[in-house]
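As you look at this complex, bear in mind that one protein chain is not there, while each of the others sits in place.
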């Protein structure tokens, strides 16, 4: 059996189907999409790719299937889905996901398309695997789909340990060996066997700790916002959403450098000359109209802030992340012989949800020199000072409340 | 500068004072006291000692002092206290701590005594360090004492990572490098600098996850209860509390093997032929009289259970752990420019306290063959079945609720 | 003190000078040059960059200086040189180094230029550091230059552990903590203190083991040869050597994709559709004329092979690596009170040199379908079959002798 050496899981055994899939262009392309986008602006070692992550997910799926006693064609399908689960990703992965969707339609359609025609489909068919069923598994459909995409999926298990290994932040170091061993199917539902409430909590806590320190680190968010804004300018020009989605990180970076509308942004990102926070406000008790504002409204607010502050439109970025969710709270655990959702069993889950809401922040970003002025205007434009609730002790240009971890 | 190689912190630099202290008998004795007592019955690699832990605490104290800018004699004293903080430990460390106290008086008196006379005191004095002040630091007194024994002490930071390294359970893998860097003295209080609410939470969570899986794993608790009961029999005989306290693990084990009152227990422990749980009941809503029962009452209950079950007295062990506490909840963090206790700032702390209470369990242990019968009797003797609240779905001899991790 | 989190050395403390240097474009550019070029074709996790490596070298220099008791401006200079030692690297680092030199002149001139004007020079001067002296240190000049570039430099110490961490191959895991502690200056020479013959041997062995398994893995060599050949085609066109040198990995990759002369090569590299070995022959006893053939001669041979095999010129790549050297053999160690070169003290060094010569291989690479035919022709053209010595038991298209490690 062919093996591939991985920095996280050591030797990964690769089946024949997997070898053939690995040799396709859509999978090889994942070598050129980094796992964590702009997080490397905070943690310079975070340069791992969707390709090695996909291998890791494949490996954990294989281990889980083996412990679950699932073999043959059924297992082959799940492994293929695990390996392929990220082929639909565009450049910079989640950083530009929403943007790409807005310009191309649904993500899973794209995966469907990638799986249903071209090289990947040919190989799947050559191995007698139905591309449509694989696409279903990637989308988390069916009993076995939960293993690929669900509350207890192997995707999550791989990325937490992998991101910990590559950032140096230890919080993601979960006991994945135990997790894949304790999975069970009970009444068609994937659940953790009895005696694992805490195993489930530990998984949840790992993500809860990695979130503000890695995934939503303010500096990574600013980098992402700048990248997104620049890429939008490309989309305002000749670039179509579909073209963008087919790019990898290199293509996008070089396009940003070479297009005159974005070369300044590319230069800034390339030198890590980032915008600063002009406003950093808790969103916990925010009126819905702000949080649910659509993309057009956000752009209008930005324009208004820029105008009133007397700066050009590109100098203001308003970053309103979606309401935080915690899908893991529906993780199923067997307690006293019955399946229960973790959220009902564990006191911690409710607390973690509250914490997540407390950490939820709106940001207005601007060049360092203009940040203070823009902050003052933004507070007024966004009605933050009038409500009195949002900015409590956030003075414009000073952003006191969120924990910040080691950053460059 | 002399260095010692450690499996956790790699090269540890050792000052001259430390070298001299390391060469004393009370410190060398710690080589023969394992860090985690009976936990090796669950995790066979957990054979690390109080000696290597003491070196680790010394090292982290040194790092913290350096980041705090504390030097000279003051730092020398803290480092000495860190190195010496465990010299008062008896055999099997915390496993027999309460028992030894009951038979000898207070723990810290003993440390005082060890530090104030004999070899250690001579060396301290030879280096112009006042043994009494060192003893004070070990007891957590004064501004700098907090570093040695307090909510943010380096003791805790070392044992979490060390126990994770040696058990293989990853949950204790904290970011100690960050913790020692972020300590500050604010108004004489040791606190974490601004931006570290989550650093503090992560430390708390690490201990909360290690607790049920390692420190209070049911099998480790049973081993500890058996060891404690056997040792009590030695104390009922010729052995004095003071003699016991001066033993190391080897002395105690061999004494247990050679004394006819305890050789059977030693044989059982030696073969890992452990008692089983006859009752395993939540203590959350327990009447105070049960939880606060003194040692004599517990022995009487055991005798009554044994009598009514028709077994000899040695076949019943009742294990009622003290009410759980969470000193870390008073960890101080700087938020918005002022010091706040973590418990007030963090939603998680309250949830963790609740979780801890939920995990709090009374155990009745007995030889496998008698466990079911003894369980039934114990429930009746202890009034568990009458209250109806404690044993909810705990049938005697079946112990469903606590998460159990990988065990032998 | 500001710190940056690194996946290898954990928290790295960064001085003010270093922070300012890190913010320059030439240093930030190193984020976009991967450390190991095409090695990721074998080890998919090997995506670490020259940027994180430069930080690591900076860190180890800082540690070494501290142990050597060197402080102040002198230390500041060495640290700056350590941080900047790779700023001259072109895209794909060592993969294209020789090619770039052939087209631009000497490497160190380029570093000199980068350091002596522009942003970096300004910052060095603003901190009262002489750019010329820094450039000298980077070139290994003077007593302290040995620390940056020499047999015992911190560059080597960082890359071995870092490459081990990111490839998953454990052989590079040296004891760098010990190495930086045991450095001494004896009569102006950097040496390892007494008792370290084996420390020096271990460093040498680590590199000797990493060489064939990582740095010169056949698949990485093929990828590198294909990349080099494609890049040459760009240089045959409009691209100048100086322009090439200023590119980063993204620029080069995208240029290769978009240029019609190279888009097929880029496609092949992008899909990991690599050439295979048509000949793989030991070079140990090779006549000098073959080994010392200049670039033009190599191209002529390739053309001749292609012509006689009836394939187009692009289908044949002849890869003749330079004679292996072992600079580490002159590592100085203190033995019996005097400095000795390791090569004189250690029996292993001579054996490692022999091993290195034995592993030295000429490769002829070609598309899979043509490999056998091209191999036969190449053996004849290169006179390999006439000599009888080179191809001993290497049949064309079958390449038996070199150890191959885990590969995709």
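Letters are used for the chains, namely A, B and C, taken in the order the chains are written, and counting of residues starts over at 1 for each.
Just so we're on the same page, contacts are C-beta pairs under 8 Å (C-beta built on N, C-alpha and C of every residue); 3 or more make two chains touch, one makes a residue touch a chain.
A quick note: this is a predicted structure, and the numbers were derived from the prediction, not measured.
Trainee: Touch as defined at the start, partner being the missing chain; which of C:74, C:198, C:242 or C:327 qualifies?
Mentor: Reading the full complex, the residue touching the unseen chain is C:198.
Trainee: Which residue from B:126, B:193, B:254 or B:368 sits in contact with the chain not drawn here?
Mentor: Touching the chain that is not displayed is residue B:254.
Trainee: Among B:20, B:52, B:182 or B:302, which one touches the chain that has been omitted from the display?
Mentor: Touches the omitted chain: B:52.
Trainee: Even though one chain is hidden, which residues of subunit C still touch it in the full complex?
Mentor: 169-171, 173-175, 178, 194-199, 201-202, 205, 209, 212-213, 335-337, 346-348, 350-352, 354-355, 358, 393, 400-406
Trainee: In the full complex, which bits of subunit A touch the chain not displayed? Write them out.
Mentor: Counting only subunit A, the missing chain is touched by 3, 10-11, 177-178, 181.
Trainee: Footprint of the hidden chain on subunit B, which residues?
Mentor: 2-8, 10-11, 22-25, 28-29, 31-32, 34, 40, 43-45, 47-49, 51-52, 55, 165-169, 249-251, 253-254, 257, 270-273, 405-408
Just so it is clear, only the chains that are shown with their structure count from here on.
Trainee: Look at all chain centres (mean of CA atoms) and spot the one farthest from the centre of subunit C.
Mentor: Most remote chain from subunit C, centroid-wise, comes out as B.
Trainee: Please give the pair of chains with the highest number of C-beta contact pairs.
Mentor: If you count contacting C-beta pairs, the leading pair is A-C.
Trainee: Indicate, using Cα centroids, the chain positioned nearest the centre of all protein chains shown.
Mentor: Per-chain C-alpha centroids ranked by distance to the global centroid put A first.
Trainee: State, to the nearest whole Å, the distance from the C-alpha centre of subunit A to the C-alpha centre of subunit B.
Mentor: Using C-alpha averages as centres, the distance is 40 Å.
Trainee: On subunit A, where are the residues touching two or more other chains?
Mentor: 169, 405-406
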